[in-house]
Structures are given as structure tokens and as C-alpha cells.
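The following block contains the structure, expressed as C-alpha cells.
With one protein chain withheld, the remaining protein chains of the complex are depicted in position.
So, chain A:
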């Protein structure tokens, strides 16, 4: 795949569901037998983006924003209402075997392992499904087992594994056919911090080794910060932002945090901004982003400042604010 041809092209993608609805009560129930009332739910409303081969992109948005619906359209599980999606030149909705061999979708509720058998037995079946040459299959399987450090677990029945261990096995199962596009829907959901970190490191290493394209949704900003240079923020089915993570903070963070340490007591900093914390000589202030340079200058001129730091708000706060407000500031 040439670097000039995008791995994923999405143009004006729309998905609208029709949901039946009726008022409560017997009369309404009888009426609905004769006249069905439906409400259109716009899950995705004209999303467009392109992703180059090898990119790792974070797909962010609150619950119900349209992330999973978009991933399902890109993997052929949903037909778009309108618009176009192309993955490696394939129309996902056609679900051609050649397309399905090049992609994978990791979702929390995907269960491709036999509960009663060791994961190694399930991997063998996956080999047969994807028609993998035995030598290539064994090399990939052993490489993935090494990368995720699960050599001592693959011989245990899956039912005896913890949630995190099972997730690792599911990830191996999803990657045995060496897909060139990974769609990861909340891959670290419900896992402890150590396990989350391992899976993150694994995805980064897999991307580095294979050059696979990765589109990842996660509610854990640590996942996104560790893996994705680029993020696409979606809200109410529309793209709010598409660009580098650092630019997202610049664009959406309405405030800066000033951490001021005074040389002597007595000064009152309330007039400079909202005091978030005050501990002895140390103040934490919140000031509007646009006014941060001017207020910093005023502080240095008017207060006995021993030390001053300007901090961007944590990415979690920025994202929360984006979701709450829904439009860039």
C-alpha cells in the first residue's frame, strides 16, 4: 500500500436509525397497531476524514457520539444510510473475504475463544478460518504471545483466566491473521492500570513492527495520549476536531493554570484569577487562556513572586469540556 493512498477514506458518512415509539397506555398501544410511529435517530451525521497507512488515530467522543457506529460501518457490520467509506479500497458493507482478512475489530463483547478450552486450541481454529500457512501462523502466534507475555496462560482453559488475561487472548486471536487495519473499540475497558499500560505498549509495538493502521476509541485519555498523535473528536454524530492532540488542547482549553509560589506572605492573589487552591505561600489560579500572558506579567510586576508556572489543563479536563460544550472555544 503506497503511503500516498489513504488506508481509510470516509466521506459524508451518515447513519440514521428508525426507532419505533409510542405513548404509554392501552389506547396508544392499540393505536400503534394501526399507525406505527417512528423516530429518526441520527447516530452519525456526515462524518468525513482520511487516515494514512500506519497512522494511529484516537477516535474520541462521549457515549452516544457515534464512535462505535462509525467503527461498525468501517468494518462492514453496518450499512451507511448515505455517504462513502473505503478501507484499503474496499467498500466495507460488501464484507468481501479479502477485505475481512485485512482488518480486525476488537470490542469488549467480542468473544472468539472457546470458554472450556485453552486459548491455543481456539488459535488453531482461527488459523483454519483465515487459511494461514502453518509456519507463518506459528511465528505470528508466538510473537504475539511473547509481546503480551502470556506464555504461561495459553494452555489454561479460558474460563480460568481473569478479565485482563482473557482480553489479551482476544487481542491475540484478533491479530493472528496480521490485519493491516485495527479497529479497537475500548480495548482497555475494565482493566487495571498495569494491564492497560501493557496493552497500550503492545498496540504501539504492533504498529511499529507491522505498520498497521490503527483507529482506537477509548474513554481513558492515557490510552490516547500514549498511542495517538492525531485525534478525531466526534460529538452528536459530527466531527468537532481532527488534528494533533496538542492542537486539541490549544483549541479547546479555555483556561490555563498558574501555579504561583510567593516569596513572602501577605499578598492577596484573588484579584488575578480564580483561586483553585491555596497552601501557605503556594497558590493555584485558573485564568482565561487569552488573558494568561497579561495576568502572568501583572503577577510578576505586582506580587512578590518567587516561582511561577503556567500549566495547560489535563487532557481529561479538556475533553470533558469539549463534550460538555460541544463546540470549540
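In this section, a residue touches a chain if its C-beta (ideal position, glycine included) is under 8 Å from a C-beta of that chain, and two chains touch if they have at least 3 such contacts; residues count from 1.
As a working rule, contacts and distances are computed from a predicted model.
Undergrad: Given the choices "Septum formation initiator", "ABC transporter permease", "4-hydroxy-2-oxovalerate aldolase" or "histidine kinase", state the protein name listed in UniProt for the chain not shown.
TA: UniProt protein name of the non-displayed chain: "ABC transporter permease".
Undergrad: Which listed residue (A:9, A:93, A:204 or A:267) would be found touching the missing chain in the intact complex?
TA: The single option touching the absent chain is A:93.
Undergrad: Of A:76, A:187 or A:313, which sits in contact with the chain we cannot see?
TA: Of these options, the touching residue for the absent chain is A:76.
Undergrad: In the complete assembly, which of A:32, A:112, A:210 or A:261 touches the absent chain?
TA: Only one listed residue reaches the unshown chain, and that is A:112.
Undergrad: Can you list, in ascending order, the chain A residues touching the missing chain?
TA: Per the touch rule, chain A residues meeting the hidden chain are 17-18, 69, 72, 75-79, 93, 95, 97-98, 100-101, 103-105, 107, 109-112, 114, 116-117, 121-122, 124-125, 127-131.
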